[in-house]
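With one protein chain held back, the other chains of the complex are shown just where they sit.
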């Protein structure tokens, strides 16, 4: 091993003997934000993580607008395109169905793909309700296909490092988890009634879009929820229609929610998500307080993790450590650049698809680091509990059927 | 005016014609943390804010331990000392009764002082319950004495600036308030059962000690609470007795609480306080999100205020502004040092006692910038609502009788 | 335009009519850190910036170790590989020669490529000395090929924004520029004598490796240097040989340098680079102070730019603005993700190769936003002035011949 590797260049220019790399054919639904992010992830994992567990072949892409999907196919290098998802999920060549379509197609298209024996990588939310989520999990398990929900933040190196710290016991028993996922993009009352603000398409508002991520972070890092108490708000109740700004339609999802939660292990938590927080672009923040230390994470500075270890070393030198999670020995970072050369938001997606392909090709479980459809289901149970508590004004105790 | 004044030296060496400064005699109960902080504040306001509205004469100090109170009198320059608070509040020379005694004496000693016509400056909490708080407010009003609860953080320059920003409409209509007051000092299970962990003396735990401050900040900056939903936790249920560490006693107050609140103006809020957060020494953090901008404050960096104005100036240059609240034109700062020469935690207390002395000597209302006994009462109503919700698991709608 | 675009999704899933995209064939020398970074950049620019000015075809890669270069070709998708750079630069199919080889091949291979009419994209430093740099510039100009030095940090969105701010006059006349480029990777005296620590291969140490970047930032943002005064240090003078750790060799390059500089426009500057700064991974920091404001940048948080505007708006609300440079209207960001979804170090390289391909295919000048070989030459003049001043102990006035 050369000296450069020691400072983090491990897979940079190495003459690794490469055996034949197996190939998996990707069939993706959607070409907007998530379609772009996933396509980029497949393309990058093919050469950045070397050798990859499997090479992703960008086989087919599907979208309703033919002109647009054609351009997307050309752009990312998909060999085929479809305008009807049923054609995609029944194409016998497809190994992996990547469901990056609208939320209200998550259930229907995924269940069909499972029936056809496809492995399914599904954008969150897994479904529009917990019942559908349970069905998907059971169907996938029965069929024996791999299934993963794209809770991509599990694959941020700093988040994985946090997971390792919690598991190692270095911060001790957990007392508190507090998380916020705050954005600012719909504060203007004239911002139109886009699909994310419509219950029939999106399922819910800030809760399902942003809250889902911090619910998953909580489950990933702390454990299962026992009960929730919550309040939800829709600050702007009517908005201009996208196609006819002179008319207004009703916003029937939440603009924000806040919840007090209790975990099964006794920890106390708070969760909050909103799209009404000026200055917060994509601010996912959480903090864990344990009996021996604390951890803090901010997605807008995702290369850093703040860790406070109360019981390590000289007392007068104890302070919150701002760890640059960019060393070659930090999770995933050996695949990238020398330390201090930061990665971006998209890189977690690269790690996520790498993980799924690895699980598929090597027949491994996506758990515990990846989120299975069971995780997708359970996070929907929590969301429904929050919504119920907000409506009834009562503490809701949660039950998981699978 | 000299050139130095322009950069913030206004009262530094100025030959202000000083007329006779009126004197007010202070009689204080308590010589521990708060006694020290208040004594320091009286001594400093006498020369830092020049000329002061009134000169505070450190007249008498009271505490149960004669030896200790004698030393305290000598240390701070009090002319007399008492070991029984009844002697203090009936001393005809005392103008202002400063109640820095234990929480369970707040009501009894203050009500007696009011009866004797003393102006009362009372440490928070105003009383052990809302009912007592209401009585104190009504008694003081009836007697016509000035009354103020020491919610000292209202007098941090950055907090006052935040108040001015909210009032000016610069951040628009308020959608969110989220506050945390986190400390770390009782995480060790062997930390003893001190008075702050006993309900009979302290009234409550993190809720009354820390939560009270952020409840007041919320009321000061956003408005009245409409409803609360909350959870409370006592993580360590038994602790060694201070005087007999071999025996354990029951902790009957909360170690932490978390609440989701709704304000009368429709804003959504979260409040959390804990003494179980490693790395958080005296971390009071809050954030306000409005329709035009946001404000953030961190007590551990109290000379700074982060303000985001979404609608001001060139869009590409918009960002959260880290304002050093140390300019001579910032609240209270003309009395101190040139800009960039930061002040500490104790300085807010100086401003607070200055304000109260000014109100007494010039017969002004302590509201809206100071917290009156009505504010003290209302914050107790909120605390009781939180405790009730935590117990019943139900949303509690609040009612204020005065 | 849909509503989502307004919040930054502009090129995400758009059905842009795409005409035939011209193709340029890349021949690259080197497959280590820079070879990986450039290959990644070509691959990504092909689909992220849509449509790209030209499609980069990964045509040929060259390296001395056949086994390694073969793997690299397979990894990134190069069609051919060479083990002798002379074969590469004389391959008639090659349009663009990307010189990511060792520093001591920059001059030789680039001059040969120019003779063969290739456009040359050369890693920094352009050459081992200013004289060679001048020759390269003159040769490229005479031959009429495009030439660019990979001062990639010019293509960080926040840096480009800083450039725009300076040019707009928003911070006024410049008084100060201070820059540091600090790393930590050779502090251990047993770290071996790698090529970067040998003058014959690397040319210089921290000065040429790190200093070159901040010299370029200074020239890009402030203007030409007039004079320099400097000190250089080699803290560890002997190190183990990489291939024979029992023997030691002499470190004949600098571990660190510091310089005081004066710009032609009268501004005062400081420059410092070191590989001996624990805790600084890849810390490039600079600050500009002008008559109307200041700008600060930190490469380890490259998605942010701190801007202080002294004369804008309400005085009490003035503070350093932490701008998240991730809006769709910020430089380059429309090509990536919604705001708040940060980019990484590698993305600047994507923008840089895009720029060069655009200049080649559309016959544009790489200046002023890209660094031409003239810029490469001038930065070498500054480096030589610094080395001379460090040796003589005298202020050195700089002269540029081209």
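For clarity, chains are labelled A, B and C in written order, and residue numbers in each chain start from 1.
In this section, a residue touches a chain if its C-beta (ideal position, glycine included) is under 8 Å from a C-beta of that chain, and two chains touch if they have at least 3 such contacts.
Predicted, not measured: the structure shown is a model, and the values here were computed from it.
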Legend entry - Displayed chains contacted by the hidden chain, counting the whole assembly: A, B, C
Legend entry - Contact partner of the left-out chain, one of B:343, B:360 or B:396: B:343
Legend entry - Contacting the left-out chain in the complete assembly, out of C:111, C:138 or C:187: C:187
Legend entry - Chain not shown: contacting residue from A:87, A:170 or A:334: A:170
Inset, instruction - Based on the whole complex, identify which of C:241, C:310 or C:402 touches the chain you can't see. - result: C:310
Legend entry - Missing-chain contacts mapped onto chain A: 161, 164-165, 170, 305-307, 309, 312-324, 327, 329-330
Legend entry - Touch list for chain C against the chain that is not drawn: 171, 175-176, 178, 180, 182, 184, 187, 229-231, 233, 235, 256, 258-262, 266, 268-270, 272, 274, 276-280, 287, 289-294, 308, 310, 319-320, 389, 393-395
Legend entry - Residues in chain B touching the chain absent from view: 2-4, 6-7, 9, 12-18, 31-33, 35-37, 39-40, 43-44, 47-48, 50-51, 63, 65, 67-68, 70-72, 74-77, 183, 185, 191-192, 194, 242, 280-283, 299-303, 324, 326, 336-347
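One rule holds in what follows: only the chains that are shown with their structure count from here on.
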Inset, instruction - Classify the chain contact graph as line, ring, star, complete or other. - result: complete
Legend entry - Per Cα centroids, the chain farthest from chain C: B
Inset, instruction - Kindly work out which chain lies most centrally, taking the average of its C-alpha atoms as its position. - result: A
Inset, instruction - Compute the distance, rounded to whole Å, between the mean C-alpha positions of chain A and chain C. - result: 33
Inset, instruction - Compute the distance, rounded to whole Å, between the mean C-alpha positions of chain A and chain B. - result: 42
Inset, instruction - Specify, in ascending order, the residues of chain C that touch 2 or more different other chains. - result: 324
